[in-house]
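Missing here: one protein chain of the complex. Every other protein chain is in place.
Chain lettering (A, B and C) follows the sequence in which the chains are written, and residue indices restart at 1 in each chain.
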Amino acid sequence: MTTTDTRLESGTSDLYLSMYRDMVRSRVLSDRMFALNRQGRAAFAVTGQGHEAAQVGSAYALTAGADWVLPYYRDVGVLVALGMKPYDILLGLFAKAGDPTSGGRQMPCHWSWPEMRVVTRSSVIAANLPHAAGIAYASKLLGRGEVTIVYFGEGATSEGDFHEAVNFAAIHQLPVVFFCENNGYAISESQEKQMAILHVADRARGYGIEGQTVDGNDALTVLQTTRWVIEECRRGLGPKLIEAKTYRYAPHTSSDDDRRYRTRAELEEWTRKDPIDRLRNRLLADGVLTPDADGAIRAAAQREIDEAVEAAERAPDPPDDDAFRYVFAEDA
Amino acid sequence: MTTTDTRLESGTSDLYLSMYRDMVRSRVLSDRMFALNRQGRAAFAVTGQGHEAAQVGSAYALTAGADWVLPYYRDVGVLVALGMKPYDILLGLFAKAGDPTSGGRQMPCHWSWPEMRVVTRSSVIAANLPHAAGIAYASKLLGRGEVTIVYFGEGATSEGDFHEAVNFAAIHQLPVVFFCENNGYAISESQEKQMAILHVADRARGYGIEGQTVDGNDALTVLQTTRWVIEECRRGLGPKLIEAKTYRYAPHTSSDDDRRYRTRAELEEWTRKDPIDRLRNRLLADGVLTPDADGAIRAAAQREIDEAVEAAERAPDPPDDDAFRYVFAEDA
Amino acid sequence: MALKTYIEAIRDALIEEMDRAPNMLVLGEDIQEGGVFRATDGMLERFGPQRVLDTPLAESSIVGVSIGMATNGCLPVAELQFADFAYPAFNQLISEAARWRYRSYNGWGCPMVVRIPYGAGIRGAMYHSQSIEAMLAHVPGLKVVMPSTPYDAKGMLKAAIRDPDPVIYLEHKRAYRMLKEELPDGDYTVPIGPARLRREGDDITVISYGLMAHECLQAAEELAAEGIDATVLDLRTLAPLDRDAIVAAARRTGKALIVHEDNLTGGFGGEIAAIIAEHAFDDLDAPVRRLATPDVPAMPFNGALEDFLLPSREKIADAMRDLAAY
Partner (left out) sequence: MALKTYIEAIRDALIEEMDRAPNMLVLGEDIQEGGVFRATDGMLERFGPQRVLDTPLAESSIVGVSIGMATNGCLPVAELQFADFAYPAFNQLISEAARWRYRSYNGWGCPMVVRIPYGAGIRGAMYHSQSIEAMLAHVPGLKVVMPSTPYDAKGMLKAAIRDPDPVIYLEHKRAYRMLKEELPDGDYTVPIGPARLRREGDDITVISYGLMAHECLQAAEELAAEGIDATVLDLRTLAPLDRDAIVAAARRTGKALIVHEDNLTGGFGGEIAAIIAEHAFDDLDAPVRRLATPDVPAMPFNGALEDFLLPSREKIADAMRDLAAY
C-alpha cells in the first residue's frame, strides 16, 4: 500500500482547499440524502460517506470535460468534484422532471452528464467496465489524448464483465484507469467472500498490467497516484488498476441495515480514520486552513445543500407522457 | 515451464505403454474422423491431433470413475484414456441412435458419460468451468475425496465464466484442476489477441492460486504434474491451474481452413515436436518399446478404428419421435 | 393454521425442505445475513455457512455452480437478488440448465431451483422492477412458476425443490409483505403445471399470473358489485403451460382479457392470446385483449410515472368493463 509523504508544494494550497471543500460538500450532501430518506421525503438513497478522499482525490486528477468518467452509485464525491451542482443531484434523488441525469427515471446517483463526459450506467454491477474499455478504444482509434476512468467496488471485481473489460484493455494497451473503491464490503459480504487475495490490485497481475494499492482515506496520496497513472495512460503505457482502500460509514443504501453484518467497533475504528478529518488536520497543520476558514467552509456547504434541497423538492414531476420519450431517438 | 526429467521407475513401463497406446488410438481415431468428414460421410468433425500428450497424460493422473471430468470438444485423448470405446465416439460422430453421449443430439465430441463421471457440456466456450467449481463444492460439502478436472483452451480464459469459476474455486479452496490446453490459437486468433500475458498460468495469480505451465507435448511431464496437482487437491490444498503448451495439427474443425491464419512453416516446426513421436522415442530408448511392438500397436489401433467405423456407420438413426424425449425427466 | 406473509411462506418452505434434505443448500448474494428481502433470515444459524452460502457477486457463476452442485448430488436453491440482474446468468440458465438433460439423453439431470424476485411497484426504478418471465418461459427445458398467494408460494416452492428438473421460481417483491394468508401447518405441495380458477363467472374471462393475478381478482370482485361476473384464471405456472385451462376459461365466456406486468410486445400474453385465438376461436365473442405495461425500457424511478405505466386494479377493472361491453 502506497502512502506518499506528500509535501505541499507552493501554489497547491488553493487546490487542496478546493478538494477539501468538495469533500465536505459531498459529505454534507450525502448525509442529507440519507436523512431525507429517513424522513420519508426520498424513496431511496445511496451515498458515499467515508469514500470522499478516494472520490475527490481521484477526480481532481482528471481533466474535467476531456477525460471520460464512469462513476458508480457511491460516487457523490466524484460528481461534486467534477462540478455537478447538489441541486442537480437532488433533482435525481427526488426523481423530478428537470433531473439532468435521467429525467427522474433512474435510481438516485446513477448519473449521466454528457457535457462532462460522465457516461450513463445501469444498476448492474460491473456492466460498465467494458464500456470504459470501448470508450478508451475509440479514443485511441480516433487519435484523441483523453483518458477514461471507471469506478467500482471490490465486489464488482467478481463479475465476468470485470475480467473481460480489463483483459480487453490490457490487450490493446488502452488509456483507461480501473479505479476500485475497496470498502471491504459488498452489501453484507466482506472481502474474503469475493476473492482469495488480500489486495484487489493483485487481480491486475493476471492481465499483465500494473495494479496499485493506495490508502483510500488519504486524499493527497490518491490524487498523486491517480495523476501519475493517468499520465502514464496518456503517454500510451496502457491501462492500470488502482485500489483505494477505504470504508463506508453509512449502510449500503437506505434499504440496508449494516448492523446485521458489521460491528460497531469496526465502524468506530474506521471513523477515527475519517478522510475529511485527515485532510483537515493536514491543512490546519500546514497553515493552509484555519479553524475559522474551516467553519466557514462547513457553514457554506450546509447552506448550499439546504437551499438546494428546498428548491429541488419543489421542482415539478415529469408529466405522464414523458414516460414514452426517448425509447429511440426522436428525430430518427 | 516445467519439463521434468522423468526417469522411468520400475513397474511403470506398462503404464507408459498403455498411455502410448491410447495416444496412438486417439490420433488414429481423430485422423479418421476428419477423413470421414472429408469423404462426406460425417457432417462435422472436431479433433485433437497434437494434444495427445496433454490429454492422455493428464487423464492418466485421474482415478477413473471417481474423479469428475469435464472435457472439451478437442479431448478425444481424454475420453480414450478414460476407456470410452472408439465405437461409442463414432456413434456420436454419425449422430446415431445408440450414441451414449447424447443420443445423436450434440455435435461430435460433446461427451456425456455418467458412469465415468464425464459431465455433459454445451458448445458455449467456458460455460462449464463454473460447473466444475460447483461439482467440487458438492464433493467438499458431502465430504467426498474426489477431484474434478475441467479442460479448456487458452481462448476460453477470455470469457467471464472462466474468471467467475476460478474465483469461486479459489475462495472455497475447492478440489478442482483447471487444465488449459494452450495450442496458441482460438480458431484463427493467436494467443496475443486473447491476453497480454505470455503464460495462461499467470492468470492464476489474480485469484490467489497456483498456476503451472508445462510442456504439453511431453506426456510424462504432464502425467507427473497433474498427479502432483491432483494429490494437492485431494489433500484440501485448493484449486490449481495447469497450462499445457501444445499445438493442434488439424484445422480448428472440419469447417475451418487453417491456412488462412497459420504458416506451414510453423506447423512444420511443431510437427517435429509431435507428442506421440516423443513418447515413442523415449520408450524405444528406454527399451520399454521395440519397433515391432510399436508396429503392432499401430496396426491394432488401425484395425480397431476400421471395425468401429464400419459398425458405427451401419448403426440405426434415432426414430423421429425420439426428438421429443427427455426435455424433462420422464418419470416425473 | 397460521397467518403467513408471502415471504414467510417462502422462508418456511426453504427451512422445511432443508430439514428434510441434508443435501439441499441455498446460495446467493447476502444470503447469510438473510438476503436483501430477508427470505433466508435465520437460516445461517440453523444450517451453517456451507449450506447457506454467500456467493461472490457473479450471477453467471451462481447459476453455473448450482448446476454443478445439482450434478454431484446436491439440491441447490439459488437466489438471484433481483430479476434485473438475471441477464448475466441467462447463458447458464438457457444454454446449460435448460438443455442439461436433453443434450445428455437423460444421462444427467439438473434438479435445481433459481429463486428470482421480480416486479415493480416498489419505487425500485429501472433496474429493480423488471419482469423476465417471457424470455424464460420460452425456453424448452425450464419450468417457470409464478405463484400469486402465500399458499401457492409455499407449496410450489416445495414442489420445485423436489422436481428433478430446473425450476425458475419468480416471486413478486411487492407481494412479500402485502399478501397474507392462513396456511396449513406442516408439509404440503402445490403441483407445478395446473392453473387455478380463482373465480368463476360467465361474463368475461381474465387470465393472469403472479402478483397481477391478485390484482385481477380484486378487480373482478369490484366488478361483481356492478353486475359483471368474471372468471379469473391464475396460471401459476407458465412452463409447462396449462393450455387446457386457458382454452376452457376463454370458451366459457367467449371474452378474454390477459393481464401481465411485463411490457406488452413479445410478452407472455401473446402466447396466451395465440392459444385462445387458435383453440377457442369458435367460441369467441370479442377480440382477445391484453393489458400490460407499455413498451418502455423498464420502470422510471418517479412514482407518478411508475403508477402511470403499471397495470393496476383500476386499469384492469376499466379494461374488463370495456371488454364486457363489447
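To be clear about the criterion, a residue touches a chain if its C-beta (ideal position, glycine included) is under 8 Å from a C-beta of that chain, and two chains touch if they have at least 3 such contacts.
Because the structure is a prediction, the values reported are computed rather than measured.
Enquirer: Checking the contacts here: which visible chains does the omitted one touch?
Expert: Contacts of the unshown chain, counting the full complex: A, B, C.
Enquirer: Any idea which of A:Ala138, A:Ala300 or A:Ala315 touches the chain not displayed?
Expert: Answering carefully, the residue with contact to the hidden chain is A:Ala138.
Enquirer: Please identify which residue in A:Gly160, A:Gly216, A:Gly238 or A:Pro251 touches the non-displayed chain.
Expert: Checking each option in A:Gly160, A:Gly216, A:Gly238 or A:Pro251, the one touching the absent chain turns out to be A:Gly160.
Enquirer: Among A:His51, A:Arg74, A:Arg105 or A:His252, which one touches the chain that has been omitted from the display?
Expert: Touches the omitted chain: A:Arg105.
Enquirer: By the contact definition given up top, give the residues of chain C that touch the hidden chain.
Expert: 60, 84, 87-88, 90-91, 94-95, 98-99, 102-103, 126-127, 134-135, 137-141, 239, 241, 263, 265-274, 276-279, 281-282, 284, 286-290, 295-298
Enquirer: Footprint of the hidden chain on chain B, which residues?
Expert: 43-44, 95-96, 102-108, 110, 122-127, 155-156, 158-161, 186-189, 193-195, 255-256, 260-261, 317-318, 320, 322-324, 327
Enquirer: Determine and list the chain A residues touching the chain excluded from the picture.
Expert: 68, 99-103, 105-106, 110, 112-114, 119-120, 122, 124, 127-139, 141-142, 160-161, 164-165, 167-168, 171, 325-332
The rule is simple: only the chains that are shown with their structure count from here on.
Enquirer: Averaged over CA atoms, how far is the centre of chain B from the centre of chain C? Could you give it in whole Å?
Expert: Between these chains, centre-to-centre, one finds 41 Å.
Enquirer: Measuring from the mean C-alpha position of chain A to the mean C-alpha position of chain B, what distance in angstrom results?
Expert: 46
Enquirer: Whole-Å distance, chain A centre to chain C centre, using C-alpha means?
Expert: That gives a centre separation of 37 Å.
Enquirer: Multi-chain contacts in chain B: which residues touch at least two other chains?
Expert: 160-161, 164, 167, 171, in rising order.
Enquirer: Scan chain C for residues touching two or more other chains and write them down.
Expert: Residue numbers touching two or more other chains: 55-56, 58, 60-61, 88.
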